[in-house]
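Every protein chain but one is kept in place in this view of the complex.
Chain IDs A and B follow the sequence of writing; residue 1 opens each chain.
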Amino acid sequence: MDWVVFVAAGIAVLAGALGVVLATHPVHSALMLVMTLFGVAVLFVAQQAHFLAAVQIIVYAGAIVVLFLFVIMLLGVDRSENVRAEPLPFQRPIAYVAGAGVVAAVFLLARTTWVSGAQSAAGPADGPGSNIEKLADSLFTRYLLAFEMTSVLLVIAVVGAVVLARHSPTGGVRDSEAS
Amino acid sequence: MSVPGAWYLGLAAMLFGIGAIGLLIRRNVLIMFMCVELMLNAVNLTFVTFARMLNDIGGQVVVFFVLVVAAAEVVVGLAIIVSIFRRRADATADDISLLKG
Partner (left out) sequence: MMHAVWLIPALPLTGFLILLATGRRMGDPKAGYVATAMMVGAFVVAVGVFFDLMGLHGEERRFQQDLFSWISVGGLDVHVGFLVDPLSVTMALFVTGVGALIHLYSVGYMHGDERYPTFFVYLNLFAFSMLMLVLSDSFLLTFLGWEGVGACSYFLISFWFERPSAATAGKKAFVTNRVGDFGFMLAMFLIFATFGSLNYVPVLEGAHELTHVTATAIALLLFVGAVGKSAQLPLYVWLPDAMEGPTPVSALIHAATMVTAGVFLMVRVNPILNLAPGALTLIATIGALTAFFAATIACAQNDIKKVLAYSTVSQLGYMFLAVGSGAYVAAIFHMVTHAFFKALLFLGAGSVIHGMHDEQDMKYMGALRKWMPITSGTFIVGWLAIAGVPPFSGFWSKDDILLAAFEKNKALWFIGLLTALMTAYYMSRQVFLVFYGGERWKKPEAAEAHGEDVAHDAHGAHGDFKPHESPPTMAFPLVVLAGLAAVGGILKSPLERWLEPVLAHPHEFASSSSTKLGLIVVTTVGALSGIGLAYSIWLRNRVRAETVEPEVLRHAWYVDALYQKIVEAPGRALANFSAFVVDAKVIDGTVNGVGALVRAGGTRLRTVQSGFVRNYALAVAVGAVAILAYAVARSA
């Protein structure tokens, strides 16, 4: 049973990824991305990370991809990119080699076993109690500072986004960077 | 019978590779951004797998933070893209080459 879930989700993930990369139309890419995200969420559930699966769907698929779609619409959807042509020399061959290299390296590394030291540094993943309880436990005790910093980061991000994206008749950011 | 962790790691590796190649090949800035998201997801998957393999909730905590930061990053990144490529539909990453030596 687990294998079926794994294979199905895996196919969804990889197909979606290929779709993102190969689609000419940005909206198609965004939809393929959604498929990938769903696949990943399923794989989270299969690994007993229920809370994260939920957050993945709500935040990633639900907010981030929507944000992508907003911007795609804002910048105009009619034009598709010419995937065939590549103006930069040697970009494609080296890119393929680099990508393949990364994958191969990881595969090779995955066959070794490194023991890093103490187990359960932050607490056991299985055992009694729900997943969200355990997560909240370590989040609000051990990693409280990081949690608070992350919230500050979110505020900064919002402020930055507002500043960057507004129309400014007097000074501010202009779209003069493009050469 | 549970799927061994190594399979998940392999899957995550392939997802990462696809995302990397896509980032290097595509010219449309938004699609490049989406490939970055693919890579981040691959990393998330890896962390969760390790959380299970090593029986440590810390892996999932990391994923939590990665998620949050990825969201913030997307926000700011898209804002930048909007400000640079405002109302120019044919904008590609190759248009910005002021750093040319």
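Operating definition for what follows: a residue touches a chain if its C-beta (ideal position, glycine included) is under 8 Å from a C-beta of that chain, and two chains touch if they have at least 3 such contacts.
Given the structure is predicted, the values throughout are model-derived calculations rather than measurements.
Participant: Which is it among A:I94, A:L144 or A:V159 that touches the chain not included here?
Facilitator: A:I94
Participant: Considering the whole complex, not just the chains shown, which residues of chain B touch the missing one?
Facilitator: Looking at chain B, the ones touching the missing chain are residues 20, 23-24, 27, 93-94, 96-101.
Participant: I need the residue numbers on chain A that touch the omitted chain, in ascending order.
Facilitator: 88, 91, 94-95, 97-99, 101-102, 105-106, 108-109, 112, 114
What we mean here is this: only the chains that are shown with their structure count from here on.
Participant: Centre to centre, by mean C-alpha position, how many angstrom separate chain A and chain B?
Facilitator: Taking the mean C-alpha position of each chain, the two centres sit 4 Å apart.
Participant: Tell me, which parts of chain A touch chain B in their complex?
Facilitator: The contact residues of chain A facing chain B are 2-3, 6, 10, 13-14, 17-18, 20-21, 23, 26, 29-30, 33, 36-37, 40, 43-44, 46-49, 51-52, 55-56, 59-60, 63-64, 67-68, 71-72, 74-79, 81, 83, 86-88, 91-92, 94-96, 98-100, 102-103, 106-107, 110-111, 119-126, 131, 134-135, 137-139, 143, 146, 150, 153-154, 156-158, 160-162, 164-165, 173, 175, 177-179.
Participant: Where on chain B does chain A make contact in their complex?
Facilitator: 1-3, 6-11, 13-22, 24-28, 30-31, 33-35, 37-38, 41, 44-45, 48-49, 51-52, 54-61, 63-65, 67-76, 78-92, 94-98
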